[in-house]
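Note that one protein chain of the assembly has been removed; the remaining protein chains are unaltered in position.
Labels run A, B and C following the written order; every chain starts at residue 1.
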Amino acid sequence: MFEKVLMANRAEIAVRVIKGCQEMGIKTVAVYSDVDKKAPHVRMADESVALGDPTPSESYLNIKKIIDAAIEKGADAIHPGYGFLAENPDFAKSCEAVGIKFIGPSADVIAKMGNKIEAKKIMEKAKVPVIPGYHGSKQDIETLIKESKKIGFPILVKATSGGGGKGMKVVRREEDLRDSIEGAKREALSAFGDDSVFIERYLDQPRHIEFQILADELGNVIHLNERECSIQRRHQKIIEETPSPMMSEELRDEMGGTAVRAAEAVGYQNAGTVEFMVDASNNYYFLEMNTRLQVEHPITEAITGIDLVKWQLKIASGQELNILQEDVKPHGHAIECRIYAEDPTNGFLPCTGTINKIELPEGPNVRNDTGIDEGMTISPYYDPMLGKLIVKGEDRKDSIEKMLWALSRYAVLGIKNNVPFLKEIIDHEAFKRGDITTHFIDIHFKDWTDIKEQLPVDALIALAVYDSMHPKRDEVVKYKESDPHSPWKSAGKWRIGV
Amino acid sequence: MFEKVLMANRAEIAVRVIKGCQEMGIKTVAVYSDVDKKAPHVRMADESVALGDPTPSESYLNIKKIIDAAIEKGADAIHPGYGFLAENPDFAKSCEAVGIKFIGPSADVIAKMGNKIEAKKIMEKAKVPVIPGYHGSKQDIETLIKESKKIGFPILVKATSGGGGKGMKVVRREEDLRDSIEGAKREALSAFGDDSVFIERYLDQPRHIEFQILADELGNVIHLNERECSIQRRHQKIIEETPSPMMSEELRDEMGGTAVRAAEAVGYQNAGTVEFMVDASNNYYFLEMNTRLQVEHPITEAITGIDLVKWQLKIASGQELNILQEDVKPHGHAIECRIYAEDPTNGFLPCTGTINKIELPEGPNVRNDTGIDEGMTISPYYDPMLGKLIVKGEDRKDSIEKMLWALSRYAVLGIKNNVPFLKEIIDHEAFKRGDITTHFIDIHFKDWTDIKEQLPVDALIALAVYDSMHPKRDEVVKYKESDPHSPWKSAGKWRIGV
Amino acid sequence: MFLKYEYGGSIYKVEVEREGEKYYITHDDNMYTVTAVEVDKGFLQIDLADREIKCVVSDTDESKYVFLNGEVLEVVPIELTGRKMGKDSDDEEKDLRSPISGKVVKVEIDEEEQIKTGDVLMVIEAMKMEYIIKAPWDGTVEKINYSEGEQIEIGEETMEIRKED
Partner (left out) sequence: MFLKYEYGGSIYKVEVEREGEKYYITHDDNMYTVTAVEVDKGFLQIDLADREIKCVVSDTDESKYVFLNGEVLEVVPIELTGRKMGKDSDDEEKDLRSPISGKVVKVEIDEEEQIKTGDVLMVIEAMKMEYIIKAPWDGTVEKINYSEGEQIEIGEETMEIRKED
């Protein structure tokens, strides 16, 4: 096993991985940019190295600085977390070059799966179903129009180098084809410096379902069941659950087997995730493979009892995966909510500010993965995720109840966040029925607002009590202090908080 | 389901039950004595009722006050937790009398199982193995000596009304019999006002193993596997785990079946626990039945995924137990440590004081059940348990690693506690081997002390830094403030924290 | 003590009198007698006749947050002078009206006097509390509508000021 692992990340995932290492007796090194000097991941780690300038390219995306830190501290492995350098083949290669183990698959696998077109070709060859489409290199409009017609409508035009929603268009009618393709190409060019697009059949009422994979370096591959990740806003997941309410035992076996085949097809090693799109008739198609730990990995841990981070470490250090597929016997149901500093009433725009007060829900089968503290400032430099709230229940109903309870006790004051929004989704009848697609939020929460008609009288009472306990009316105080002739000086009846 | 449940208890168990109710949408009422006015269980509950005087008989043991509180607030059920009134048949009867559901078995069952001699008779009849012994009403010394000889040595003399270690003697030689029996009787009389004793075969290298039972009001009874509770000090458990390292699949089935038979024999309802003593040859004997939720219930919850508190509520409200024995499929391994304000270097004497600072370990599969807060005073009125730390791992080794990590991050400053002691037990080679009996602490930790030879230099550095950050030398400050002629006034070079 | 909060575009006014752990709170002609303790920093436990309120209150320079029944309510406190705290107030909110009904206890300026933004103009007392009217703009006092000792009603203009351009 490794002696010392450097965590090339920040916030909750750095904290989570550091804990896993510490349990196994592995020393940990944190890296941090200037704004993270006092962050929990730095506090947790045994040692830490400053990266300087908070700009990602100068800190958590800076391969040289991070490799240098690992060498300086004598780390024998690096865990990349997710985001930042986690899926950067150059980073994996750089680690290898200096004899430091990169905890994840090989640079080659990362590169292959990072190129969506190549990934699909590999999957097609391995008989993994992919969405019908055109991924060719001929990028002239006429070819693209011709290919689109072959696939049949609706179709999706998407930037080859893309991510998120940029350079992505849905086309439902032939007459809109040309405009949409040209538009997607323009967007792709300006966003990614590359105007190539691919075209795919667009799925109506799609679900996003993914399978967790564990593969050791000896060729053993298993899956740890699915995660249902259809609840998304701006094409990003905010609520995940397992098992999926749409999943049957048969379909799980079939899709799980396909996921394992997909991983085997690329010679995958370590933890990874095969993402599928599933349509209303339960046809499923390979979407992409994430060659790293997922944000939502805790729900899989909750129901399988398997610690994915520890297995990442064990596998990377050459241990055999001694869990057989038939040993994977999940129980219960788990949900994760991602708590973001964002404004659901304003296009989910990230919010910055200082966390004034935190009260997290604690209880049986409630897990908080966070990397925040009271007094901490959420800066615009990084992802505005404040933390993840994970619950596990005996069944889906129980776990929904627990999540509602936990969200109703999740207080992050001082910065706008999506807790009230998450609560209303979980409490929504359609969600409770399991009637969810990736369009769920667009359909049910189009013009959502959390402002009530009326401030509840109990809040007013609380404010009044609080303000008479802590009188703090700026102007008054300033006036008293600064002006010797202040009328307050002689105001005998003046009293606050008597 | 109930509308509103009153929690007739305090501290961590009150908090835990309140959370369970809240998840199920049940309103909760807390009761509190004067010293608990600001306690977490009061803060958590929807409503609360003051009981006044902190003396247990005037507060948490006062049946009338608690029933009145339940009536006043319109509670339709009462959860007794453990300790206090949990095994008091009069309390259960009083609840019944005013039409409030007592969450637990009937008063009759509580009474029967509360009388250890009667309990054993019932068990013998149900073919549940009991320790050979004499439980007769003839209490003259000669009879007791004669019966002792029939049983064979070593024997245990124990107070009939006893608990803990009072009125309890082990006799290994015939010639010590008379003195020991007389001694036990004297102790029993002074401790419990009743000098009757019983005699039993004393087990060498005994383990304490118990089975969790769930029984509904329709006659369905299942067990949820065992808990190994051999690690005890002063005859009280401090570390529990499940599964037991000594347990085989066959023995579990057999003992579990016996536990179910024991519960059925008394017409048991709700959650309960059948305790066994197991000797070195895996012979097992019924010890007693606890007719309530156990302190250590969370480890069973951790490995089975079944929420015992919620099932207590469901069963008490008449729902059917729809979990079949074959549905109980635990995974992983769980350990609980009980964190007490006590001094392991001084006979485990309870400590009182104020909690100055708390930092609890948080992480995947780490559960903290506590009812304490920073600034809270641990009074001599109640049990000095500060909280319970529960971890779950993939297997015993993993769960030991996690517990060691968690204990090493469990900081309760300001009051002496047993965290360092617990850590050394968990880290002990014999514990790691699973080589444990109820004598474990006596054998391995006889003269344990946590004082080191030498204060580590890092601690000294930390203190020096802290004290120059927060200069706070009482006398100096007082002197400066109170004496206008203080030499400090003119001491130009005086500087602290510059 | 008078307090004003803005929430969802409306202004809420509350009056509170404190006696130890007891608070007499008046809002919209309803009087609530409550006892309250702060069990932990910002964590309030408030007992009313018919219910208990448990909540967390926290404040930043600009807002106050109430965490109540699982929801975070963000309100903006309004200054004693009738203006919002923290943020610069909009011009249309700058006015010279009395924020309360009470007695004028001091008039700090004379008619035709030159004043600067922030100067104290008048002090009004109500319910044993005093409120300051400050100059919202630079300018000249044109007319003072109330003199010391006079009663003024909430919303009445205390004086008129000729703004400087």
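Criterion: a contact is a pair of C-beta atoms (placed from the backbone, for glycine too) under 8 Å apart; a residue touches a chain by one contact, two chains touch by 3 or more.
Only a predicted model underlies this, so the values are computations on that prediction, with no experimental measurement involved.
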item	value
Touch partners, limited to displayed chains, of the chain removed from view	A, B
Candidates B:90, B:179, B:327 or B:359 - the one touching the absent chain	B:359
Residue among B:71, B:349, B:411 or B:443 touching the omitted chain	B:411
Interface with the unshown chain - residue positions in subunit B	353-354, 356-357, 359, 407-409, 411-414, 416-417, 419-420, 423, 450-476, 479, 483, 486-488, 491, 493-498
Residues belonging to subunit A that touch the chain removed from view	37-38, 42-43, 46-48, 373, 375
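FYI, only the chains that are shown with their structure count from here on.
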item	value
Most extensive contact between chains (C-beta pair count)	A-C
Intercentroid distance (Cα basis), subunit B paired with subunit A, Å	40
Separation of mean Cα positions, subunit C and subunit A [Å, integer]	44
Distance between the centres, which are taken as Cα means, of subunit C and subunit B, whole angstrom	53
